[in-house]
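Every protein chain but one is kept in place in this view of the complex.
The letters A and B name the chains in turn, as written, and every chain counts its residues from 1.
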Amino acid sequence: MTQDMTALPLSVHPSGTPAVATAPTAKAPAAAKARKTASHGAHDLNRNRGVDAALWVYILLAYAFVFAPIAASFIFSFNSDRFPSIPLGEISLDWYRAVATDPLVWEGLRNTLFVGVITGVVSTLLGFGAAYTDYRYKFAGKQVYLALALLPPTIPVIIMGLAMLAYLSRVNLSGNALSVIISHVVVCAPFAMAITRLRLSQMDPALEPAAWNLGASEWQTMRHVIIPFCKPAIFGALFITMAVSFDEFAVAWFVSGLNETLPVKVLGFLQGQVSPRINAIGTFVFVTSMTLVILAQLLLSNRDAKFRNTSGE
Amino acid sequence: MKKTHLPGASGAVTRRALLATGAAALAMPMLSRRAFAAPTELTMLAWYGHAEPDIVAEFEAEHNVKFVPKYYTGGDNMLGLISQSPAGTFDVILSDAEYVQALNAAGYVEELDPNDYALSDYFPEFQNFPGNWQDGKLFSLVTRFGFLGVAYNTDALTEAEAASYDVFWDPKLTGKVGHFDWHLPNLGQMSLTAGNAAAYDIDEAGWEAVKEKTMSLRSQIGGFFDYGGTFSSLNDGQMLAFAGIGDWITGVLEKNGAKVRSTIPEQGGLQWSECFSIGKGSQKADLAKKWIQYITSAKGQAKSAQMAAYPAIVPNAKGWEVLQAENPAEAKRQGMTKDAGNAMDLIRAGRIQYRQWPIQQDLETWNDFWSEYKGA
Partner (left out) sequence: MRSRISLYGLTFSLPLLLWQLLFFVFPLLFLVALSFWTVKNFTMRPDFDTVNWVTIYGRAVFWQAYATTFVMAALAALLTSALAFPAAYAIAFKLSDTARRWAVFLMVIPFFTSYLVRVYSWQIFLSDNGIINVLLGGIGLGPFPMLNTVGATMVGFLTLCFPLVVLLQLFSLAFIDRTLIEAAHNMRCGRLRTVFEVVIPSARVGLSIAALFAFILCFGDFVSPVYLGGGEPTTLSILITDTTKSGQQWPRAAVIALTMIATLLVVAFAAIRFAYKGRSK
């Protein structure tokens, strides 16, 4: 799925972007010339080696920042000391053992996966619908509709949690995986919508009417024009919403009752005992999801390569 | 986890199909929980640690029970959870003594029969523990308690220095004093420091003195921490002294080799107490009763005193004896010996006061002041 996101620049035809449409005509000859140079490849853009080197260093620093806590968590998960400190204690698998032998952790993991996958799919579907509605239709009360669609993530999670619990328990939906899914979709659908909407705003507004004029029905146009165009965003949305759900602990803490998800368990470890089990769980989940993402990456790039070959690009 | 792979696993195929590819493999050990000969599930609402194996494993094996804990992070948090869950959700409820009355008043707990429990083994002070009884009826049973005083880093302070709350104002601790983030124990200690005889029963003048004293400490403070944050900031020397806590934190750290300890300072210490109740509408009240019997028995009490998550003193005199035989070092460390100056002597000498709700002010008044203090 990541693959699809990166593939974006390849799949967009330059003239399809609004930027070109608004480009001042005076620049047209230069642009034509530029297009010629650009066809030699992206590296033609690189002119100043000093700046490029600086940017490279910057990228490395950015990734160092992002990965520092992950790496530390990985290292300390093998540390025998209960409280992480330098220098390290002995290498040990105790924390993994503690996690692996805790049936509640396994149950939490199962709940998390179950909730995350369903939340991802439902949120993406709802979000896509809303984004398309915003893109295509103008109607009275649209502002209200958009507010409804985008507002939930702005609610502080702790209050969202209580409001959801109070409400769901009144309609007998609290304390199980379903209640977590319901709340998570509320929070995640706006993310899916924002991502899809961003993609739709890159679509040539003439594309859809053009398809209709060629005799395609609305449904056919959706299926053969819009959905393929949005596919990267749909996968992106699916993936982001799942990730949001996997990581959400506050609302889940309230509504999950006794069916806790893994992040709720981790919150408990953090608040209640500060145990390196946090690191062990983090590392385990990390390695597992890495494996899945790499697999997806390999599968998709394989398919993508085939696609590119056949399309003669 | 026992390595039994169960028949239950095969029935889960459709659900597994919904999960991401890799999840299938993960699902195996998870499902194996179902492999146990279907133990009865007993739900417990408690502070972290009370349903961990070091405490419940023996009871679980004896009665073929599996505890399903929901750990909370504070009394109000607990009340919020109970009030929003259907009656009967929680079989066993552990609560701080302050909240026991609120549980009673709201009708969240069942009445207990005092004859079911080894109350006569308890020290007399704990047989009629305040809040446990209401109109001559027993609603909860105190199971463990501990003292709150000055927690300090033994590299930074001597025991003599830590023998008074005044040490928090020591210039060498600027930015190194931490608060456990709850107004009740902190303001109680400030009340004692300000010279109030009864920490929580203070008139307007006494309250003004508490506020003034507390505010004067503000510039010394390095942070406000929850349970976990308190642990780590004391352990790594981030904070060198802590208000509002005691051995329930430093005891654990000490066991892990950290150089921290708690004292009961000259102005006196406070006492926290944890009580067990049976949740209203519990379908397994009998089993819940068995659990409370177990954990308040001499054997259970010795276990409870040594709980891995955080140690505590127990109110059962016979429990002390079992602990002395089992783990004399820990009995000595926590003052549960026959020696003079033991935990009960401290209480009897009037050095310890119960942590409780403010008597002459509203709870809100205290809480609002605490927020102001934090924001100052």
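Descriptive notes on the structure:
The rule we apply is simple: a contact is a pair of C-beta atoms (placed from the backbone, for glycine too) under 8 Å apart; a residue touches a chain by one contact, two chains touch by 3 or more.
As the structure is a computational prediction, the values presented were derived from the model and not from experiment.
Contact with the chain that does not appear here is found for just one residue of B:His183, B:Lys303 or B:Arg355, B:His183.
Touching residues on subunit B toward the chain that is not drawn are 74, 76-77, 79-80, 83, 99, 102, 105-106, 175, 178, 181-184, 221-226, 228-229, 232-233, 236-238, 363-364, 366-368, 370-372, 374-375. Seen across the whole complex, the unshown chain contacts subunit A at 2-3, 5-10, 12, 14-15, 17-20, 23, 27, 30-31, 33-35, 37-38, 42-48, 51-52, 55-56, 58-59, 62-63, 65-70, 72-73, 76, 84-86, 125-130, 132-133, 136-139, 145, 147-160, 162-164, 166-168, 182-183, 185-186, 189, 193-195, 198, 201-202, 218-219, 222, 236, 239-240, 243-244, 246-247, 249-250, 263, 266-267, 270, 274, 278-279, 281-282, 285-286, 289-290, 293, 297, 301.
Keep this in mind: only the chains that are shown with their structure count from here on.
Separating the CA-averaged centres of subunit A and subunit B is a span of 40 Å. Considering their complex, residues 1, 15, 18-23, 26-27, 29-31, 33, 43, 47-49, 68-71, 73, 80-81, 84-86, 89, 226-228, 231-232, 235-236, 253, 256, 258, 309 of subunit B touch subunit A.
Within the complex formed with subunit B, the subunit A residues making contact are 81-83, 85, 100-104, 106-107, 109-110, 113-114, 117-118, 162, 165-166, 169, 174-175, 254, 257-258, 260, 268-274, 288, 291-292, 295.
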